[in-house]
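Only one protein chain is missing from this complex, and each of the others stays in its spot.
A and B label the chains in the order they appear, each numbered from 1.
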Amino acid sequence: MRSRTITAPLAIAAAASLALAACGGGAGGGPQSGGDSKLSDGKVVIGLLNDQSGVYKDLSGPNSAVAIQLAIDDYKAKYGDKAVAKDIEIIQADHQNKADVANSKAQEMYDRQKADIILDVPNSAAGLAVATQAKAKKRLYINVGAGTTALTGDQCNKYTFHWAYDTAMLANGTAGTITKAGGKRWNIVYPDYAFGQDMNKSFTKVIKANGGTVGESIPTPFPNDNFATFITKAGQGNPDVIGTMNAGGDLINFVKQFNQSSVKGKVQLAVGLMFITDIHSLGADQFAGTQFTEPWYWNFDDTNRKWADRFKEKTNTRPSFAHAANYSAALNYLKAIQEAGTDDADAVVSKLEGKKIDDVFLRNGEVRAADHNVTHDVYLAEVKSPDQVTEEWDLEKIVKTIPAAEAYGDANPACKMG
Amino acid sequence: MPERTEVVTSQPRAGAPRRPLLEVVGLSAWYGEAQVLSDVSLDVGSGEVVTLVGRNGAGKTTLLRSVMGLHKQTRGSVTFEGLEITRRTADARARLGVGWVPDDRGIYATLSVEENLLLPPVVHEEAWPIERVYESFPVLHERRDFPGTKLSGGEQQMLAMARVLRMGARMLLLDEPSEGLAPVIVQRIGEIIREIKGQGVGVLLVEQNVKFAATVADRHYLLAQGRVVEHLDNRQFQDRESELLTYLGM
Partner (left out) sequence: MSAFVQYTLQGLAAGGFYALSALGLAVIFGVLGVVNFSHGACYMLGAVIAAVLLAEVGIHFWVALLVVPVIMFGVGVLIERLLVRWLLQLDPLYNFLLTFGLALVLVEAVKRRYGVSGLPYEVPAGLSGQITVAGVGLPAYQVFACLFSVAICLLSWLLLAKTRVGMIVRASTEAPERTRALGINVGLWVTPVFGFGIALAGLAGVLAAPFRAITAEMGSNFVIVLFAVVVIGGLGSILGAVVAGFLVGLVEAYGVAYAPAYAQIAIFVLMAIVILVRPSGLFGREETA
């Protein structure tokens, strides 16, 4: 068969090019534009830019638009005829977890679709790309889904806010609590890209600050299927705790293989970043007893449950913290417009800065003026064992509330607003 | 040698049956735009050996491939044992009893010698049992577990012929069986051809070795530029051997 001689190199080329396709990048900028009537274009346009098809789709995705719509409903119900923003529109786009796509979509939203604010943007690289656009266009941007501290650090700007969590907060919550409780000797496994490196640094810092030590920090490829050897390495030297910073599908791979390994039972497993959607997909039994930091949990109290019921009516599922945070961000943005009497970005920013908020998502919340990080109480959660689970999404038990000050510490000195 | 355009079709033949085993009528064939066979008609009877003689490129191999059903761009008709098979696929023709022995012998490298023999289905009651194959070709028995292509050229030729006999082919399409082989092997092949002829199997033989052809064949078709230009019985063929050798450039 003559064809064979053609296909051999073809297969190789395909394998190589697909391996490379994972890499990508992009940059761009755009001209400035602005508007400063009472309401630009007579309406408020809220842009939801997130992952609508990939790993973060269930965590946030299209259902965040439902959460934002709930915020719009609540705003209109509260202010009725007196509402400054009468015509409010939601637009959505999928950034496919790619920074270059996020960058161009953000540009399109701000310029062509006249978005007054962009919300959500999970994935650190994508989140930072949109911050650059927000700064250039002088429009608002509230990030919910990304974990990077750079948003409120060296890449902070006047128009960018970070609403729900960041890697430093997760480290304070998880590493701080476990180290204080006696888990002093850690080995860390982290995915070798911006988020994982960031998490590794944050955790190491907090562990050391609390009198612990990190024996080994082991980078893994991303994405990765086979963690067997990584787990063996992480188990060497008999640490008290193995911290995994892997997320999403990789976290599930890691935990499944950890549970089957000889390391399980000898060492405590701490998870850097875990979402309720991960627990749901792997099953409570696989994660049972694992502790992690949760920015918000739907079944924590009556306020949360009531909102979760409203959410379930529309979506037939329970909300993640990201859904609640998008709701909170959208509602507080609209309230700031109400106070300012305009949707002009600078006026709205000045109303948001320093604001203290208590709502369904934020408890003891404060929009910190210095770095625009929105600090609030967070929770040390534990995965329930299967016999404690009463309904499909009832997967967590809140062990302890971590006060905002402890979770977030001081404002990031790397942030120079201006 | 001047082209002879008249085609003699009613030569008397000794002992030939009334109805031919294989009958080709008005066969033309093309490769894309290029016509390689023009209106060829020939027939082969049971127990008859007929050769196709001609220069390289005369269309001999294309004719065999067209009869086998492997060459698709054709017009005309092919009848086997009274059954029109023009529209049948190659595998269906093989199962009717047409056996193809290609000029490269077509031995499988990924099959052992024995697997090469056992691959085709048995299609006729007079098919050679494997024991008989091994009796006639002891070397194949000796090397039955070798990969087929580890055999010598002559052995591969034996294997290729034995394979279609084990299948039970009633009509053999032999493409240059003597090519590149030592005289003693060629002689052995001649013996085999005479043996199967005795069993009533028809043979259509493409051959450039005129001397060899004369030792086994009953009749000869001379092919030039895709046409049958001469049709000779073996006596006429032998009489004109030197003329034919010159024509063929040998």
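Here is the rule we go by: a contact is a pair of C-beta atoms (placed from the backbone, for glycine too) under 8 Å apart; a residue touches a chain by one contact, two chains touch by 3 or more.
What you see is a predicted model, and the numbers here were worked out from it, not measured in a lab.
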Out of B:70, B:139, B:214 or B:248, point to the residue that touches the absent chain in the complete complex. B:70
Of the residues B:25, B:90 or B:248, which one touches the chain left out of the display? B:90
Return the single residue from B:25, B:123, B:139 or B:214 that touches the missing chain. B:123
Contacts from subunit A to the absent chain lie at residues 1-8, 10-12, 14-16, 18-19, 22, 53-59, 218-221, 223-226, 228-230, 232-233, 236, 248-253, 256-257, 259-262, 277-278, 280-283, 285-286
When the complex is taken as a whole, what residues of subunit B touch the one chain not shown? 68-70, 89-91, 94-95, 100, 102, 106, 108-111, 115, 118-121, 123, 163-164, 167
